[in-house]
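Removed from the display is one protein chain of the complex; every other protein chain stays in position.
Per-chain numbering from 1; labels A, B and C assigned in written order.
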Amino acid sequence: MTSSSASLFPRLAEEGGHAVPVIHQVPADGVFALLWVIIALPALGAAIILLGGGNRTKGFAHLLGCATVLGSFAISLVSFFALLGRDETDRSVGQFLWTWVDAGSFRADMALLYDPLSALFLLLITGVGSLIHLYSIGYMEHDERRARFFGYLNLFVAAMLMLVLSDNYLGVFLGWEGVGLASYLLIGFWQHKPSAAVAAKKAFVVNRVGDIGMALGTMLVFATFGTVAFAPVSEVAGEAPTATMTALGLLFLLAACGKSAQVPLQSWLLDAMEGPTPVSALIHAATMVTAGVYLVVRSNFIYDYTEVAQTAVVVVGTVTLLWGAIIGCAKDDIKKALAGSTMSQIGYMMLAAGLGPYGYAFAIFHLLTHGFFKANMFLGAGSVMHAMNDDVDMRHYGALQKAVPVTFLTFAMGYLAIIGFPGFSGFWSKDKIIEASFGESTLVGLCALVGAGITAFYMTRVMLMTFFGQKRWEEGVHPHESPKIMTVPLIVLAALSVLGGLLLFGDFVTDWLTPAVGAVAHHELAFAPWVFSLIVTVVVAVGVTIAWLTVGRNEVPRTAPQNVSFVTRAARADLYGDALNEELLMRPGDRFVTGLVGFDDKGVDGVVNGTGTAFAGMSGTFRKLQTGYVRSYALSVLSGAVLVVVALLAVNLT
Amino acid sequence: MDPTPFIGLSAILFTIGCIGVLVRRNAIVIFMCVELMLNASNLALVTFARVHGNLDGQVAAFFVMVVAAAEVVVGLAIIMTIFRTRRSASVDDASLLKY
Amino acid sequence: MVLFWMLAPVMVLAALGLLFVRKAVHAALLLAVVMVCLAIMYAMQDAPFLFAVQVIVYTGAILMLFLFVLMLVGVDASDSVIETIKGQRLAAAVVGLLFGVVLVVGVAQVTITTVTGLDVANKDGNVQGLAQLLFSKYVFAFEATSALLITAAVGAMVLAHRERLTPKRTQADIAAERMRDYVAHGKPLGPLPSPGVFARHNAVDTPALLPDGTPAETSVSRVLTARGTIRSAPDLADDIDELTRGMRADGEVRPGAPGEAAAPAENDDVNPKEK
């Protein structure tokens, strides 16, 4: 690696302390032979439900949907413990299924890679997925298309599992777009609402922009290394030119931005809240949106060799964490507030992932805990909406803690976790990230710190507006607690939100992930870690206090006040991200397309039709020669004869 | 006998026939002019037969006559038919073959 | 050669006449002159068979056909002097003369040095020589011409044949139609009355008199009526009056003079066409 003294971020790799891990796969035996079943089960479920049709599968679709995911969870769990029992060097299990694409020297296999990283993801996806499936049985009970909903959910789980299990970039791409499709279908699940249909399309299209990065990245990987599989690439990654690695890193960052709703491709996530709430919990909080983080962490053997791309990841993460947090502060729609928060939290993960070996493990750790508490909160929000007749406006809530006690308590667990209340899971994971980012750069660290404060502010605001204060309910709303099938998953997730921090106990997570992402590196910090924890806690407390002072003490108006500061207006408008897209892309794009259509009709086709018209005009002129008089024809025949004779004479005379 | 005047006469008659076809309008007269052209060529054929000293030219002239006879039969029948339907023997009246 | 120089101007003049005469019949006669002269030239050039054929087939058959057709089309049909196609005459003259000039120039290029003559070829006789060629070298062409002639004959028949558009009227149809006419218009059932037959004057140009003394105009041929060479009944009546006056010198006059009787001549009997 070439050194760059101008860099803000000194690299440990340069000092030789960090070894980029190389993936050595061992054949799948024992329980690992069943790896493919983990994907196949939900895929089968989706196929049965979707091909069978809504009416025929109505009776059993929800049960089948849950059963397949629970089955996958069981296998994942067994596999996890099996992996736990292995040597650290044997923890990358490969399973070859079949050759997918084989063209010339291009080859991509349907092959699975089960290593500590994917193991954690499997647990998250199937575990949280199972809970959300169960919850959906209750949440979607009155929807006549519930069977189809479960079909889509299963499809999503299958695709997501493909994404994290594939051993090559093309397979990741398959899962990548598969989850995009499922997300599209689920956001637009209530597609009779035009807003849902538009949001679904927007999500897909924005994701496609990110997919450009994924596609080009995969191509560049192939062009550089002659293969798209992780293992061989990780072996020789160090020999590739830095420029290539930078390009790869930026391309995959583009992909990650799309999938994980990072600035500048963040605009779809808030709109995606049009989907049913379990979808928001599963796809747009816990799993799919974290795929970008997965991609960056999985490609650690690329990012470790390129500072520029890493810096880009850090910048994107930092900007997004603030961006999302600010948006979250202004939203009155409970789901959108949570979506802003999701964006912000993924920003943290991105930031961590961009820190390289200092942060990979913490990114994943935060990803897990976030998966727990954010799913918990989304489901809680769903439960609240369920109680409030699907009203999402927090200004119509208030004083719900008595009406929906279980939801309140579980939501509170999630709340404490996300703001980083000491001891709760979010405290451990976020604290580590802030600490590591301070090690990188004071500026980034400060941003992360401020983000934590804002997080505390807006989450407290959500909490206060929803569960405390005065009743501001709509007429005829009688809040009631949700059925057991919904509250049980809430309780489980709340427990995980509280206890998720245990994963860090004895540095379990970081050690576990070492074979996949390398050992954690540590900065020499100015203060001891506990000092950072203290600072973070103080900042959080400040955020909570501000929220209490502004929201908790005052009456909350039932309609949003309009004479507010510019910052609030901007935050309500998603910091003008959509407006920017519209002005910069959609409007000119529209005009360009209209112009092009006109050009095609009038220009390109005009040339064609013009030629036709010209010939028609010419023949119109020439046909006048055809007078119909035999004698003029005879005259022309004679003239021809004269010409022939003259020609003959001319030839003979010369 | 010098054959050249014969050939010249043939050419002159042929030309007159041509012009006749072009300027006359009565279909029957036009037909006569065509006959004149055929005859003019016959004269040339016969003359060349004498020049070359074999009878092939005469045979050709004979064939021309036969063909002319057939042509006249059909042509006049056509003129009759047209006359019957259109009450006119002028070729300018049969000008349907136009734009 | 003398003969040639005598005939040639005649032919050229006759041919030119073809261009300028107004009546088609005259054109046909001028063409006949050209053809006969040509026949003589064939004879001059040792082609007696063609001479005969020219006279018999061309002048005899083809020209007669022309005349027949002219008769059918109308002998008096003549071209109008006005040219209908703009510039046709001028263009025809220019192109035609150009053609002629080119032709003549072309012919003049060829200098015919030796004339072989047909003495050798005609040693067994011209007809025999031609027959020899026709039935050996040109036999296929000859057979083809026979097919051509048959086709032409059939073609001419087909063309001249008038397509029957309605079923042929049988005698019964005609009789029935007459009855219908009689019922509807009171047309006489029988044949038209024969013209008047008088003791003194027995001619087709005089209408017969009906029992009431009126002339029956249908009794006279329509052609005569059209030509106006008909003697009207009043004329005849005058004659008769004269006669009777002469006969009845004592001055006794017969009642119902024909002059008055001619007045109601216009009735249904009169052919509506002539009306």
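Throughout what follows, a residue touches a chain if its C-beta (ideal position, glycine included) is under 8 Å from a C-beta of that chain, and two chains touch if they have at least 3 such contacts.
Going forward, contacts and distances are computed from a predicted model.
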Just by its UniProt name, which of "NADH-quinone oxidoreductase subunit M", "Peptide/nickel transport system permease protein", "Na+/H+ antiporter subunit C" or "Amino acid/amide ABC transporter membrane protein 1, HAAT family" is the chain not shown in this complex? "NADH-quinone oxidoreductase subunit M"
In the full complex, displayed partners of the excluded chain: A
Touch as defined at the start, partner being the missing chain; which of A:Val604, A:Leu625 or A:Leu643 qualifies? A:Val604
Residue in contact with the excluded chain [from A:Asp102, A:Asp507 or A:Glu555]: A:Asp102
Can you work out which residue in A:Trp36, A:Phe121, A:Phe204 or A:Phe532 touches the chain that's missing from view? A:Phe204
Against the chain that's been left off, what residues of chain A make contact? List them. 24-28, 50, 53-54, 94-96, 98-106, 109-111, 170, 173-174, 176-178, 181, 184, 188, 191-194, 196-198, 200-201, 204-205, 208-209, 211-212, 215-216, 218-220, 222-227, 229, 231-233, 235-236, 239-241, 244, 592-594, 596-597, 600, 604-605, 608, 612
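Basically, only the chains that are shown with their structure count from here on.
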Chain A and chain B, separation of their C-alpha mean positions in angstrom: 94
Interchain centroid distance [CA atoms averaged], chain A/chain C, Å: 104
Two or more other chains in contact with one residue: find those residues in chain B. 18, 22-23, 25, 92
Which chain C residues touch at least two other chains? 84-85, 88, 91-92, 95-96, 99, 103
Inside the complex, what are the residues of chain C that reach chain A? 84-85, 88, 91-92, 95-96, 98-99, 102-103, 105-106, 109
In their shared complex, at which residues does chain C touch chain B? 1, 4-5, 8, 11-12, 15-16, 18-19, 24, 27-28, 31, 34-35, 38, 41-42, 44-47, 49-50, 53-54, 57-58, 61-62, 65-66, 69-70, 72-73, 77-80, 83-85, 88-89, 91-93, 95-97, 99-100, 103-104, 107, 112, 115-118, 120-122, 126, 129-130, 133-134, 137-138, 141, 145, 148-149, 151-153, 155-157, 159-160, 162
So, in the complex, the side of chain A touching chain C is made of residues 627, 629, 631-632, 635, 638-639, 641-642, 645-646, 648-649, 652-653
